[in-house]
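Following this message is one structure expressed as structure tokens.
Of the protein chains in this complex, one is absent; all others appear in place.
Let's turn to chain A:
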């Protein structure tokens, strides 16, 4: 059972937050983990709006979707504690622009300011102590 591909664990606490306008989506989720003392977490639900959206492309570039407002219609992701003592949220999702057209991809940290509100529910992930 000591496969590097498997991380066993259990779900811990659950947190809900409203993050305010002009805060960054990715860093807002990371700061929510700081507020609640979560080290690892999964997104359980999220909706809200962005001023503009910025998503990575597969080639390492980015796509800029002009708002306001760009609605977040789907979001999946996790927060992971890093060996250097930092926390990293990785979030990807689907957004709808002011014409209702949809775009998707991973959100670029620091480049997705919240427009009116962002509601997010995180469930804490407690990795089992591993021998390896």
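Couple of notes before you dig in:
Following the convention adopted for this analysis, a contact is a pair of C-beta atoms (placed from the backbone, for glycine too) under 8 Å apart; a residue touches a chain by one contact, two chains touch by 3 or more; residues count from 1.
Heads up, the rule we're going with is that contacts and distances are computed from a predicted model.
UniProt records the chain missing from this view under the protein name "DNA-binding protein", selected from "Phosphate transport system permease protein", "Rieske 2Fe-2S domain-containing protein", "DNA-binding protein" or "Spore coat associated protein JA (CotJA)".
Seen across the whole complex, the unshown chain contacts chain A at 11-24, 28, 31-32, 34-36, 44-49, 51-52, 54, 56, 59-62, 64, 67-69, 71-75, 94-102, 108-113, 115-117, 119, 121, 123.
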